[in-house]
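Every protein chain except one is present and positioned as in the full complex.
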Amino acid sequence: MTGEPVDRVYVGNINVAAKRARELLLGKLKLGEVVDWATTFSLWPVHLLTSCCGAEFAATWSPRFDAEQYGALPWISPRQTNFIIIEGTVTRKMACALRITYEQMPLPKFVIAMGACALDGGLFYNSYNIVKPWEVVPVDVFIPGCPPPPEGLARAILQLRKSIREKKLASRWLMEGWRPDRDYVTPKDDVCKWWRP
Amino acid sequence: MPPKISLKKLDRRGGLFEGVKSNIHTLALGVKYLVDPQRSTLLYPKEYIEHRPGYRGFIIFIKDKCISCAACARICPSAAMKMVRVTEIDPKHPDKPRQKQYPVINYQRCIFCGFCVDVCPTEALYHVPFHDIVYENLADMFLSLEMFQVEPQRPATSEGLPVVYEVDEIKGLVKRRKS
Amino acid sequence: MILDPILYLIAYPPLWQVLILGFLGSLAVAMVAIWFERKAAARVQRRIGPYWASPALGGFLNIIADMVRYVLQQLIIPGTVDRLTFYVAPIAAFIVSILPVIFIPLSSRPEFWPVASMDYSLLIALALSTLPPLLIIAAGWSSNNKFAVIGSMRESYVITAYELVAVVSILSASAATLTFNLVHIVDAQQPFKWLIILNPIAFLAAVLAVLMSTSAFPFEIPESEHEVVAGPYTEYSGALYAFNMGGAYVRRFVYALIIALVFLGGWAPYVPGPGPITGYVIPSIIVVLKALIIVLFISFLRAVYGRYRLDQALGAAWRLAIPLAIVGFGWSLLLAYIGVFH
Amino acid sequence: MTSGGLEAGGQIPGFIVKKIEKEVYEIFIGPQHPGSGHMRIIVRLDGDIIVEADPDIGYVHRTMEKLSEVREWLKPIPLLERMTIIDACNVTLPYVNALEKLMDKKPSTRASYLRVLLCEINRVASHLYGMGIFGVFIGHSTMYMWAFGDREVFLELAEALTGARLTHTYPIPGGVRRDMPQELPGMARRAVRYMRRRLEEYRKIFVDNPVIVKRLSGVGVISKSRAVELGIVGPNLRASGVKYDVRIAEPYEVYGELDFEIPVFEEGDALARTWVRVEEIKQSLNIIEQAVNWLETHKGEPVIAKEDFDKLPKLHKEVYEREGRVKFVPAHATMKIPAGKAVARGEMGRGEIFYYVESDGGITPYRVRVVTPSARNAIVFKHVVPGHTLMDLPAIYGSIDYFPPESDR
Partner (left out) sequence: MNSERIVEEVKNVLGGLAREIAWRKGYLEVLVEATNIIEAAGKLKSMGLDHVKSVTAVDYPKESKIRVTYHASSYSREDLMGFIVGLSVDLPRDNPEMPSLVSVWDGSVEFQEREVYEFFGVTFKGHPDLRPLLLIRELAEKRVLRKDFVVKEESIYEGVPFKYD
């Protein structure tokens, strides 16, 4: 399910139509600002718990910190989200799930890597089962700490919002189809090697 | 008195009357909190928590106190602290440059356990009580010796006001503006 | 004049009602319902809910942001789906969900509401409101996703449970007032002979049916996220998902409108006057407010209940709701026999 | 409708590679699925009935046993803590106890009380976490929010005591790292009184909620003999009527001197498991009160073993007097522990944790084996889930309070 299948079906080519609509809306009608604004207040993280920073992820949505005030609502199916929070360690088994989940999400999509394990392995820097998530998916914001406190995650969401507004990430991404500055480091076949021995 | 172990009986609510009663209890409690939520949510950028002095946040290095014993790097569980060799010129003896080693920290790995602070024999390391700095580049997180000695600017301080949380008997946690 | 039919068509009130109330109104109500659901749940849960998008409006713009984001997000069509059904089902479901609004009068004045004279408006509205579940099942089936298929199957199970309850309990109003005409049903309830007071049993059954049909808590079974992710909508993304999600809230609103007319007395105790303001705007506001109360109550239930298991929900329907509905129907016949409304 | 996964030749680890005769509907729940944590359950359905459930764990396997072998004795404490950061003191305490057994060192009584205090704070927080996750698994989001909101009260206590919300790294061989701050007893007492009142409200909205009672009664029943055979632990075991708790079977620290009772229920279903947690929270609140009272009246003793404290340099003692913070001596970084084998166990929020520590006299452990409660409870998925409907799976998952990082290590 990677890429956009381009073939003519009953009602014409929906991908081309969607592309034209994007060009009309974003290019001609200058709705880019609106898209960026909407994206900043609608960062819905997908429910993918990679590791134990999930405890602080959960606490960030708890009544005391309540990240829903930023419009972020943890959502269930990757198809309907636009945001992944990598909560800590990504093991080799999980890396494949992370990559597949990321590829299932519609553009524009953003990633926050949370915790020392998601940056350079943290405590598990020399472990045999650890993958660095920024080699698997392109990461936008990094949060240090093990685990980072909910304020740290809230700050990361704010930072991501800021850079979406400033760099027009969402609208540019929709226009150009892909963000040139971030790309996968490891090909998917390497990430999911264990899947197909 | 020693602890004891005891078998308890589960009272299952059955019957129509009990069912209606507990439904009403549930709905009434929901309405109670709908009317008076007793909330203490932190409106983060507008308010930020001022933590207690013992909070284990970012770590700052005081170079003058360091005796280059490398105990901090040795005890660091995640090998985040590394010793770098620096050639230093003592103002008293400018002709004799000395090789010294100082710790630098890599926040890509640091787990904020405070072992380095606790092991330092001269108190050359200390925590600042906050933990909400984020980075957009991995390279920024490997601090240089100079950066390690500077207290980072907490981003929240420029955007909001400090609050403290207190444990309350009625509402659980209570948010209080700090004057 | 040759232009007259065209003018009549353009000025045809039901058309405008569908367009304005049905589409924009339902959209607005759906947004208010979503907003309320999030805010009310947040209050019960002792937190704030959406806030920073517009602190002055309590974060209401957040819902618009979500909508805009969904509509302009990339639309993923997985390679394995049945394409035509995949595109058409959610859009058709949305449109079909709005259709009953044509037959729902918001005023008793025939000059604003020609359909009001239709004698079977309640029946037609009910019949139309049973259509969308079929399209939801089609949507789930066409996704070619295991979770979506399970969700569709659950939806089809739940239909068998609530359909009968909905029809019987709502038609008990007809049994009491001896008419299928919604205008007459409302007029019969003037000023305070509301059926919720005279026949609370049928009302309870009707609310249960609405809960089940719109998969609201505690009967949120087809989309029960902890087993079947998003149920029939698992593979939907972007605008198509927005249609799906909006459709669910619109259905809830349409049912609430019917219940508001049938049980809560519609625009009663107000009597529509001659002009457009007194004849149309004020009664419709009253009806929509009454419907909103029901929608908001349903939203509030999310905060206090968990969800039943599938067999328990079906059991609740067959053991509790259907007897309730039948008793309510009998009660209505009794009311008609006594002649409360005549 | 697929049958039985892959052909027998497909060598995919974590998948059952065997043929199933009957036509079944196979669904993969997880790792990206709201009804699974950091794991996958491969569920095979016949209609709506689960005929086989195969937990595919290891998505959070972070090789802690191996890494402990290459790090100095003190470093595994923060390392092993990451198994269960929501129950951090309970999970490291038995490791420290094992080291103390090998070193023949006894912590001071004050340190023991402090450990017990933090353990019980952790236990309450951990149970609240479990109940919150359980709540959201059966669609009750308010329970999730309330439990997590009230958990913050106890995290606030833990933060005041140790300086970190979750990863306290508090016990060290011979004692603890910090003394209790002045304001803690008052905070703890207020928190205890608050939580007792809240438990009544939990009853009203969750545990006695007719929807929840109906949903949980008779679901995932584990009989007493089956519980023993499967070797499950913790609240799940006690909900099945087995009177076992490490705090009573082999009292460690000062648990033998405290007055509390262990609740046991006989039903063995999901509702009983929830009730055990509620009752245990009550008992933990009692223990917190007792520990705080003792700590307030018995001051003066250092929080590490006396012989260690006397050896501390002057500056370290000053810091301890000023901040209540125990500084390590550099010897801690490279301490050696006499050769030997030791086992230690403790009662975590989720059940019994077991450590086997072997030393060959070097500066690193020779072998650290840890068996966590979740690792022992994982077997429930395989043996208890089949026979239930698909909608019961989250109820069972939530009620056994399975935490994958803990299980995978």
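Points to keep in mind about this one:
Order of writing sets the chain letters: A, B, C and D. Residues in each chain are counted from 1.
The rule we apply is simple: a residue touches a chain if its C-beta (ideal position, glycine included) is under 8 Å from a C-beta of that chain, and two chains touch if they have at least 3 such contacts.
Just so it is clear, the model here is predicted, and its values are computed rather than measured.
Partner chains of the missing chain, restricted to those shown and counted over the full complex, are A, B, D.
When the full complex is taken into account, the listed residue touching the unshown chain is D:237, out of D:188, D:212, D:237 or D:272. Here the missing chain is touched by one residue of B:29, B:42, B:59 or B:79, and it is B:79. Residue D:66 is the one among D:66, D:189, D:203 or D:282 that touches the chain missing from this view. Counting the whole complex, the residues of subunit A in touch with the unshown chain are 92-93, 125-129, 193-194, 197.
For subunit D, the list of residues touching the undisplayed chain reads 11-14, 16-17, 57-58, 61, 63, 65-67, 69-71, 98, 101-102, 227-231, 237, 242-244, 248-250, 334, 340-345, 352, 354, 356, 358, 363-364, 366-367, 369, 371, 375-376, 378-379, 382-383, 408-409.
Of the residues in subunit B, those that touch the hidden partner chain are 70, 73-74, 76, 79, 81-85, 101, 104.
Criterion: only the chains that are shown with their structure count from here on.
A count of contacting C-beta pairs for A-B and for B-C identifies A-B as the more extensively joined pair.
Centroids of subunit B and subunit C (each the mean of its C-alpha atoms) stand 48 Å apart. Averaging C-alpha coordinates per chain places the centre of subunit C 46 Å away from that of subunit D.
Averaging C-alpha coordinates per chain places the centre of subunit A 35 Å away from that of subunit C. Within subunit A, residues 62-64, 66, 69, 76, 123, 126, 146, 149 each touch two or more of the remaining chains. Contacts with at least two other chains are made by residues 33-34, 78-79, 142, 145-146, 149, 152, 167, 205, 209 of subunit D.
Touching subunit B in their complex are the following residues of subunit A: 63-66, 69, 116, 119-123, 125-126, 134, 140-146, 148-149, 151-152, 154-156, 158-159, 163. Residues 39-45, 48-49, 77-80, 106-113, 131-138, 141, 155-156, 165, 173 of subunit B are the ones touching subunit A in the complex. Those residues of subunit D that touch subunit A in the shared complex are 11-14, 31-34, 37-38, 58-63, 66-67, 70, 78-79, 82-86, 129, 132-133, 145-146, 148-149, 151-152, 155, 165-167, 405.
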